[in-house]
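The complex appears here minus one protein chain, its other protein chains still in place.
Going by the order they are written in, the chains are A and B; count residues from 1 in each one.
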Amino acid sequence: MTIELSRRGFCIGTALVGLQAVSSSAFARSEDGTVKLGLVAPMSGPNARYGAFSLRGAQMAAKEINDAGGVGGRKINIMAGDSQGTPVEGVSATRRLIDQDQVDFIIGDVSSSVTLAMQPVAEDAGVLLLNAASSNPKITYKAGVGGFKWTYRNYPTDENRALIVLQYAAEKKGFTKYAVLSVDSDYGRAAIEFTKKYLPRFKSQILTEDYYKEGEVDFRSVLSKIRDSGAQAIIMYGNADSTPIVGRQMTEVGIAGKIPLIGNAEFNTASSIKAAPKALEGAIEAAAWLPAYESEKSKAFVEKFTAEFREAPNNHAYVHWETVHLLAKAIEQAQSIDREKVRTALSNIHYASAVGEVTFDDHNQARLPMILLEIENGKPVIKGAYSAEIDYPK
Amino acid sequence: MFYTVIEQIVNGIVSGSVYAIVAVGMTMIFGVLRAINFAHGEYYMLGTFGAWFAIDYFDLPYPAAIVIGVVATAVIAVVVGNFVMQRIVGAPAEAGVLATLGVALILQNTIILVFGGSYKFFSGGYIEPVSLFGFTLAEQRILIIIVGLIVFVGLELMVTYSRIGKAMRAVSQNIECCAVVGIDVRHVALWTFILGACLAALSGVLTAPVNVSVYGGMGELITFKTLPIIIMGGLGNVRGTFVAAMILGIAESLVATYVGLQFRDTVGFATLMLVLMWRPHGLFSAQARF
Partner (left out) sequence: MTSAASPAVRRGPDLRIPFGFALVALACVAPLFLGNYPLHAIIIALIFLLPAHGLNLLLGYTGLLSLAQAAFFGIGAYASALLAVHFGTPFYLNFLAAGLVTGAIALPLGIPALRLRATSFVMCTLGFVIIGQAIAKNWISLTRGDMGLAAIPKPYFALGPASFTVSGTVGFYYLVLAIAALATLAVYLIVRSPAGRNMIAIRENETLAESVGIPTWHYKLVVFMISAVFAGLGGSLYAHYLTVVSPLTFQMYYSTTMLIIVLGGGAGTISGVIFGSLLFVGLTEALRVAPELRMIAYGFFLLALVFYFPNGFAPLIGRFWSFLERRK
């Protein structure tokens, strides 16, 4: 056993020396003619599904760019880091990408709390952090003129989302009384916080307010309470995985078809609708993107992704695919992978995305529309794309 | 108001039955192995995955999927039982904690590696709502309550009358004496473990139609719900565990309705700590043994 240990000790020693060798030899990071792009996403843990979609989307974009000759002759090399959906692991993965892999740019994370933790790390290192999927408004409140110069976000925020959902429900449906059933996370809570901000504008009120933990499976008690409360709609900012469960249990307590779901939790996917067609009929959702979106570019993406992975893409696959292309365009316009120049290019970019033109405001927040849809006869019907200038706290 | 309370109690009994079927296996394993099985929820997950696999890949009907889920879990339990659980007999408490955590990590992440981390849609089961005494309830939930009762009565009979049942009781009383009178402790430990794992799997397969989602990490949640139940029920005490599971199910249901859903998962441990302050040895044991 002693020999065993010393061998192990030796291995660990070698590994450390190896790390050292790697980090010093990779000093000239751009010499090998690639663009090193770090991708931080939850590859394991409860949100692993989001990470898998993100990675596939990003890799697909990188492959498309590389097959077309790369950006300015450089190939994009995606290096993945696992955040496990927790801030600590996210920071660890980010530092590893920056210090050891010497990446030029980072895209990440999905979870807002992880992104918030990554911001100061990227700022300290002067590495561009381009977020593609976190919706908490605070991220860009603190970016650009707000402080973090190196954080950009190519994703609409909950602030915008909360407003348009409420507006559509009030103006088109005439709802004024709501029940809240959202996920207990920065995303679910922040979305409700902003909903409350806009409630008085539509003379509406919240009758019951509940938050569920990721992985919750029994909503019957809450749904019965909502049934008896007199609410006209359920505001739900949740995880995609809870939607079929909530839908089925809505049918069970007898509110399916009477009290619709509004908000965001992948109400529009075929699998959600199939699980509880009656409960999801009339659901209203605001999403950054959905597979049914009507545009040439979007349809081509869905087709290609589905052919390649035998599975329809979700929102996270799309936004990461689009964001890699966006970054490539910025690098092309900067005609360099110099971080300063790419950042300047990004600030001034006019990029034609599948959902419209992308430009960044002085908080490094992309001006992006939220797409509003309603489920009619078992199919998502797009009711419009809404953009809003964000009202930054002074 | 009154109607809502009754409805919530019925909801509570349904979830209580689910917890009971899982927890009773866990508490029996504790009785024999003296180890908290942190991997217990993983067998619940494995059973569900087995059934989902049978339905999705082979288009089998739900009853056949129940059998496949439980049998597949039993096979895995035989392996884990032989290589891990038997070796915990007589080991210190922290060894049991770390070993079962290790098993949980391996099982959970192997499933994620093979099937991917995404949520799967479970399409089997009897989910049509039926009206019963004025409540609407999915048929599947009635099935869960009935199976819960059958498991309870069956275990009571087994522990009281069968040879292996008596041996289980004997081992949980005193390991050394069992060895003296010729009871093969490791053998009893293995069978208790397999039985417990199968019950967890059964509970998982029965719950899958109403929970709809199947994913690698689902076992952890169940583990954390059953831990306080087995302590409150008095470790190793089958009857106490059933009562504690029902109490927790009903308490959770009422808290979710009248206090807020976000406090629901804390009910178990909060109740446990109050109970322990009042009766340090659980609700149903005459004296503290563990």
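Everything that follows uses one rule, which is that a contact is a pair of C-beta atoms (placed from the backbone, for glycine too) under 8 Å apart; a residue touches a chain by one contact, two chains touch by 3 or more.
Fair warning: this is a prediction, and the values are worked out from it, not measured in the lab.
Asker: For the chain left out of this view, which of B:Asn109, B:Ser123 or B:Thr136 touches it?
Answerer: B:Asn109
Asker: Looking at the full complex, which residue from B:Ala23, B:Cys178, B:Ala200 or B:Ile231 touches the chain that isn't shown here?
Answerer: The one listed residue touching the chain not shown is B:Ile231.
Asker: Taking the entire complex into account, which one of A:Arg96, A:Arg367 or A:Lys383 touches the absent chain?
Answerer: A:Arg96
Asker: With respect to the chain omitted from the figure, which of B:Val10, B:Val24, B:Met45 or B:Ala99 is a touching residue?
Answerer: Per the contact definition at the top, the residue touching the missing chain is B:Ala99.
Asker: Suppose we count only contacts with the excluded chain; which residues of chain B make the list?
Answerer: 30, 36, 84, 87, 91-95, 97-99, 101-106, 108-110, 113, 224, 227-228, 231, 235, 262-263, 265-266, 269-270, 272-273, 276-277, 280-282, 288-290
Asker: Mind listing the chain A residues that contact the chain we can't see here?
Answerer: Spelled out for chain A, the touching residues are 1-2, 5-6, 12, 15-16, 19-20, 23-24, 43-44, 80, 82, 86-88, 91-93, 95-96, 98-100, 112-113, 116-117, 119-120, 124, 136, 138, 142, 184-186, 188-190.
Going forward, only the chains that are shown with their structure count from here on.
Asker: Taking the mean of the CA coordinates per chain, how far is chain A from chain B in Å?
Answerer: Roughly 35 Å, centre to centre.
Asker: Using the touch rule from the top, collect the residues of chain B that touch chain A in their complex.
Answerer: 4, 7-8, 11, 15, 109, 112, 116-119, 121, 127, 129, 136-138, 207, 210-213, 215-218, 220-221, 253-254, 256-257, 260-262, 264-265
Asker: Using the touch definition up top, name the residues of chain A that touch chain B in the complex.
Answerer: It comes out as residues 44-46, 48-49, 51-52, 181, 184, 209-213, 215-222, 224-225, 228, 240-242, 244-245, 248-249, 251-254, 271, 274-275.
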